[in-house]
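Yeah, one chain of the complex is gone here, protein chain that is, but the others are all in their spots.
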Amino acid sequence: MATTTTALKGAGPVTGSRSFLAKLRDGDEIARLITLLFATTVVLITAALVWELWVNSALPRQKFGFHFFVTSVWDPIMDQFGALPFIYGTMVTSAVALFIAVPLGIGAAIFLAELAPPRISDTLQFFIDLLAAVPSVIYGLLGVFIVVPLMRTVIYPALNKPFGYLPIFKGPSYGVGFMTAGIVLAIMVIPYIISVSREVLLSVPRDQREAALALGSTRWESTWKVVVPFAKTGIMGSIFLALARALGETMAVTMVIGNTPKIAASLFAPGYSIAAVIANEFTEATGDLYLQSLIALGLVLFLLTFIINGLARLLIVVTTQKGSEVGG
Amino acid sequence: MKRFVGLAVGVLALCAIVLADNALLINGAGATFPYPIYSKWFDVYHTKNPNFQFNYQSVGSGAGIKQVTEGTVDFGATDGPMNDDQLKAFQDKHSGVGILHFPTVLGADVPTYNIPGVTGALNFTPEALAGIFLGKVTKWNDPAIAGSNKGLTLPAADIIVVHRSDGSGTSYIWTDYLSKVSEEWKSKVSKGTSVNWPVGLGGKGNEGVTGLVKQTPNSIGYVELIYAVQNNIPYGSVKNSSGNFVKADLASVTAAAAGAAKSMPDDFRVSITDAPGKNAYPISSFTWLLIPQKFQDATKRDAIKGFLNWMLGEGQDSVETLSYAKLPKEVVAKEKKAINNIQ
Partner (left out) sequence: MSNGRLRWRKFLSNFMLAMTGVCAFVSVLVLFFILGYLVFNGGTSINWDFFTKLPKPVGEAGGGMANAIVGSGKILLLASLMGVPIGFLGGIYLAEFSGKGMASVVRYAADLLNGVPSIVIGIFAYSLVVLPFKHFSAYAGAFALGMMMIPITLRSTEEFLKSVPRMLREGAMALGASKWKTIATVIVPAAYRGIMTAILLALARVAGETAPLLFTAFGNRFESHGWSQPTATLPVMIYTYAVSPYDDWHRQAWAAGLVLLGLVLIINILARTILSRGIAVPRS
C-alpha cells in the first residue's frame, strides 16, 4: 500500500527513521494512534471483565474448590453454596429448548433454502430476523401470561395423564417450571437456527443436488441425504449458537422457571438457572462468600457460553469454506 | 452537517428537560412488605414538600440491607432487623459510623391461598403451617388442615407452596414464627431473609408471591396483609399461643405489639411473632427504616429527619386505610427522641 509514497505530499522518506515528533505532525500517524487507542480499549475492557470475574470469585474457589460444582445445597444462612442446581437447570431448560427448536428450525431452513422461491425465502427470512430482535423481557411477558396458563390447562394434562409414570412427566403441575422455560427459550432461539442453517444450506454447491437428482432421487431424498449432510457441520454450528443464546438468557427464564434451587427429574418441576439466580440474588447478597459465589456462577456461565460460541463459529466457518472449495 | 446540527439541538433540548427540576433526590431501597404505605407516604410527602423526592425501590429487605451498607442508597428498609454481624459490617464500611433502626408501621404476614371452590377463611394451626412449608403436609385434605376446618370440604389436591425468591424481611417474619412454633423447622431451616426452603416456588417480592398464588390453583404463600386485601385473595386465620384462631387485622396486630411497646429496646430491634395475648395475631411484626447515623450532606440529613418526624405524626394517620396498624404511642415517643441521634 505504501509503494507510492514519494508522490505524496509530506510523506518524507519511506523508512521509519523520523523522530516521533516528526511522525506526529503527519496526520496519518495521529489517525493510526487514535484508532489504535480505541482498538486497545476494546481489548482492555474485555481483559478487565475477565479479571474482575476471576478475582471477585476467589472465596468460593478457596473454600469449596471443585465441590462447588457438584454440591446441590444453596443455603445463605449456613454459608453453604453449591452450583449444581443452577447448572442442572440451565442445562435442562436449554436441552428442552433445543429439542423443540432444532427440528422446527432445520425444517424451516430446508424449506427456505430448497423449496421457496427466492423472493418468498427472503421475505420470510426478513420476518424471522425480526423475531430474533424481540427483547427477552417481552418473551417473559408472553411466557407469564400465555405459556404458563397453557402449560397448566393443555400441555400438562396432555403429557401427564398418558405418560405420568415416566420420571420426566411425574408430579404436580405448577404452571412454571423447566418445561415452561424450555418452551419460551425454544421460541427465542429458533430464528438463530433458521437463519444460519438457511445460509449454510444455500452455500451448498448446486452440483451436489443435481447429481443426486440425476441419479433418480426424489427432491426430499436429495435434500435430506445429500445436501443436509454436506451442510451438517454448519447446521451443528447453528445449534451451538442457539445453545449459547439459551444458556445466557436471563429475564424470560426467571419469569417462568419457578426460582427453586432444586434438582428434580420431572420437567414439570420448578427449577433455577445460573442467570436467573444472579438476577434475583445479586443486589441482596450480604456477606462476601455469598456475593462471590454468585460471581463464580457468572464466571461459569461466561466460560460455558464462550466455549460454545467458539465451537459454533468454527463449525460454521468450516462449512461455508467447504462449500466454496468443492465445485460451485 | 445538517444532521450534526440536528443532533446537537436534540441533545441540548434533552439536557434542558433533564436539568429543569432542582428537587433533591433521596434514594432508598428495601422491603416490599411496607411498600404500599411507603409509596403512598413518599408521594404525599412530595406534594407537601416539592423540594424533596424520596425514591424508594421495593427490592426486598435483603437488598435494602446490602445496598445501604454499600452506600449506594441513602437509606434502607427491612422487616428483618439487621443482626449483629450485619451491623458490624456496616460500621466497618463506614469508618465506625453506625446505622439506626426506626420502626414505621406494624404489619402482618398472612397465609394466603388459592383453592378452587374455597372462598372463606381457613384455620391454620402452627403445626399445619410448619408441616406445609416443610413439605410434610402435601395435600389440602390432610387431617392437619382438615381437622381445624370441619365445616369445609377440602380437595385432595397437591399443595403448591410459594415462598420468596429474593432476600426478604417478610420471609424473616415467617421463618421467625415457624422457628418459634416448630423445633423441626428451627433445626432444619431456621430463620433468615434467605433460607434453604424445603419445598416450593420462588416469587420475587411480595408482589411476585401474590401474583403466583393468584394464578396458581391449590397454592399457598405468605404475604403482607395488604397484598392479600388489595388483590382480593383469601387468607386464613392462625392459631395463636392462647389457642384462639385469629385473623390478621388492625386490632389483632396492635394486640401483638402491646407487650413490646412497653419493653422496646433502645435500638428498636424486636420480634413480636407468637406474641402472648388472647387476641394477638401470631405472625405480626414491626418494619424498620434503616438510617445511617451520620450524613455528609446536611440537607439530606435534615430532609430525612423531617420525613421521620412527619411519618411519626401525620403519616401514622393514613396507615390504617392500607391495613397496617399504627405504632404504639410509647414507641412513637421513644423514636422521636432517637431521631436526634442522627447527625
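Note that the chains are named A and B in the order they appear, and that numbering of residues resets to 1 at the start of each chain.
Here is the rule we use: a residue touches a chain if its C-beta (ideal position, glycine included) is under 8 Å from a C-beta of that chain, and two chains touch if they have at least 3 such contacts.
A quick note: this is a predicted structure, and the numbers were derived from the prediction, not measured.
In terms of the touch definition stated at the top, the absent chain reaches A, B within the entire complex.
The residue from B:Gly30, B:Pro111, B:Pro126 or B:Gly211 that touches the chain not shown here is B:Gly211. Within the set A:Thr93, A:Ser136 or A:Gln208, the residue that contacts the chain not displayed is A:Ser136. For chain B, the list of residues touching the undisplayed chain reads 11, 14, 17-21, 23, 25, 27, 29, 35-36, 39-40, 42-43, 46, 53-58, 70-73, 203-205, 207-208, 210-211, 214, 226-227, 230-231, 322. Touching residues on chain A toward the chain that is not drawn are 4, 7-11, 26-28, 30-32, 34-43, 45-50, 52-53, 56, 103-108, 110-112, 114-116, 124, 126-131, 133-138, 140-142, 144-146, 187, 190-191, 194, 199, 218-221, 223-224, 244, 247-251, 255, 275, 278-279, 282-283, 294-295, 298, 301-302, 305-306, 309-310, 313.
Methods note: only the chains that are shown with their structure count from here on.
If you average the Cα atoms of chain A and of chain B, the two centres end up 38 Å apart.
The touching residues of chain B, counted against chain A in their complex, run 59-60, 62-67, 69, 86, 89, 158, 160, 165-167, 190, 192-197, 200-204, 212, 215-218. Here chain A touches chain B in the complex through residues 73-78, 148-149, 152, 172, 174-176, 254, 258-260, 270, 272, 280-281, 283-287, going by the rule given at the top.
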